[in-house]
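A protein chain is absent from this complex, but the other protein chains hold their places.
== chain A ==
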C-alpha cells in the first residue's frame, strides 16, 4: 500500500487514488454511486455525480441540515427511488433493488428517527434482525421443532450484542420503555444481527449521553476491526474526528469535499457550506452588506445599499 507523505495527509494508509476531492476514486471501494439525483418538485435534494466508499473503513458523511444526507441514504438503501443514477455494492448493481433485498445483500441501515419496534420486547427486536431463520416462513413456523435450534443460536448472538451495548438487563422489557438514547443503541445492535458488510448509521450519536458516546465509539471501531465497513451521518464533529478514516461533505445535495478528517474541515468549500460563503464578511459595514446583496442577486437591495454608500461618502455639511 502506498503511504501518504505530504504534510496535509497524515501518515495513514492512503484510501484514495489521486488528490482528495469530491468524487475521488478509492483504492478499494465497496460502494460506488454514480449520477444519483433526486428532486422533490422543483427542489434538488440529492445530486451526487460520483462517490466511492472505501472498504473496511469508517466513512463519515457530514453536512449542514437539509444537505440531503438522509435522502441519499434512503436512495442507496432502496427506501426511495432516484430520478437517475446507478450504484453498486461490491460490483453488484443495487439500482432499483427493493429495500429488503438491499439489506439481505449485506447493506443494512439505521434511521435518523429511531425505529425501535416499541410493542415488541428488546429481545424480539434483536431477533428480528437475524437471518437464516426458517421459522420466518409460514409453514415451517407452525412446527417449533424445526426452528427452535436456530432460535437459540439467534438468542445467544443477540444476548452477546445486547451486553456490548449495555442493554442486556433490558432484554425482556418492551422497547417502548427504553429511553431515546437506548432506542438508538437497540436499533444499531439490531442492524448488526445480520452481520452486514456495510452498515449505514444515520446520526447514531443523536441523543446518546456523553458517557455512552465513548463506548459507542468503541463499538464502531470494533466493527471496523471485524471487517465491517461503516458509513455514518453525524453532526457531532468530535465523533467524526475521533473515529472516521474518511470524510465526505455534502451541501445542498452535492458532494462538496472529501478527504481525511484532520484536513477536510479546512477546505474552503466545507467552511462555506457550514458557515455560508460570507462568514467572515462584516455585515455591520455597508460594503459587507453590498457583497451579500450582490450574491443574493437582489438588484433592489444592491441599489439601495449603493445609494447609502454614496450618501455616506458625501462630505459632511452638504
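Assume a residue touches a chain if its C-beta (ideal position, glycine included) is under 8 Å from a C-beta of that chain, and two chains touch if they have at least 3 such contacts; residues count from 1.
We adopt the following convention: contacts and distances are computed from a predicted model.
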* Chain excluded from display, named as in UniProt, from "Lactate utilization protein B", "Xanthine dehydrogenase family protein subunit M", "50S ribosome-binding GTPase" or "Branched-chain amino acid ABC transporter permease" -> "Branched-chain amino acid ABC transporter permease"
* Hidden-chain contact residue, picked from the options A:87, A:111 or A:260 -> A:111
* Structure fact -> The one residue from A:49, A:124, A:168 or A:272 touching the chain left out of view is A:124
* Structure fact -> Where chain A meets the left-out chain, the residues are 77, 79, 98-101, 103-104, 108-111, 115-120, 124, 127-129, 131, 133, 135-138, 141-142, 144, 147, 151, 174, 176, 187, 190-191, 193-194
